[in-house]
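For subunit A:
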Amino acid sequence: MPLFKHGRFVEDPWLFLADGEPLPSEGMIVLSLARPTGVEAPTLADRDGWLGVRLEPADPLEEVVPWLPRLALVALAFPSFTDGRPFSTARLLRERHRFTGEIRAVGRILVDQYPFLLRCGFDAFTVPPGPALRGWRERARLGPVYQPDSLGEVRSIWHRRHPELVSAS
Partner candidate 1 sequence: MYRYDGWDAAFVRERIARFRDQVARRLRGELSEEEFRPWRLMNGVYLQLHAYMLRVAIPYGTLSAPQLRRLADIAERYDRGYGHFTTRQNIQFNWPRLVDIPDILEALAEVEMHAIQTSGNCIRNITSDPWAGVAADEIEDPRPWCELLRQWSSDHQEFTFLPRKFKVAVSGGLRDRAAVRIHDIGLRLRRDRQGRIGFEVLLGGGLGRTPLLAQTVRDWIPGEELLSYLTAILRVYNRFGRRDNKYKARIKILVHDLGIERFRQLVDEEYAVARDPDLARFAAAEIARIRPFFAPPPYADRAADAAASRHLAAIDGTFARWLRTNTAPHRRRDYAIVQISLKPPGGVPGNMTAAQMRALADLAERYSCGEIRVTAEQNLVLPHVARGDLPALWEALETGGLATPNLGHLSDIVACPGLDFCALATARSIPVAQAIGRRFADLDRQYEIGPLKLKMSGCINACGHHHVAHIGILGLEKRGRESYQITLGGSGGEEAAIGRVLGPGFGAEEIVDAVERVITTYLAGRRNREETFLDYLRRVGLQPFKDALYASV
Partner candidate 2 sequence: MNARHRAGGTVITANRLPDGRVIFLGPGGWSEDITAATVATDAQELRALEALARQSVAVYEVVDPYPVAVEAGPDGLLPVKLRERRRLLGPSPGAETVERS
């Protein structure tokens, strides 16, 4: 699946494993939440190599929080582009739990959602192969927005109107 990151398509170094698949001894792997919180927990805690977790919208965020220091990637699944739960999950990961690894949108997303996803803290996007790829190259950009994000990465309209408040924050 093509991966869009930092404004361009890049190679994906991560291997997404299905629940039945055996753990490779090394390499960057992404697992469902059931595995690090299940019987494989000790094995995974000792394992070398980078680890990622894939969360479905209904997965309880509290369960992944203890693992966050070990994780380099959290993939948030969109079963439908109208399911807005991952937007909240991403903000909580970034703003509350200070997760600094990759937050990747996987599943059904539209390029038109890019400005929303980006401001919630997503920084990687899997895009279905096909004509949508060109759309991502052309349209994945951010226009003027009102809302500051608490990481202060986006210069919002409110920031620009009230520059005196920016240094205070």
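Throughout what follows, contacts are C-beta pairs under 8 Å (C-beta built on N, C-alpha and C of every residue); 3 or more make two chains touch, one makes a residue touch a chain; residues count from 1.
The candidates came about this way: all candidates are chains of the complex that A comes from, given by their letters.
The structure presented is a predicted model; accordingly, all values stated were derived computationally and were not measured.
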Subunit A: touching candidate in this complex (1 or 2): 1
Partner candidate 1, residues of subunit A touching it in the complex: 81-85, 87-89, 91, 96, 110, 112-113, 115-116, 119-120, 131, 135, 139, 143-150, 152, 157-158, 160-162, 165, 168-169
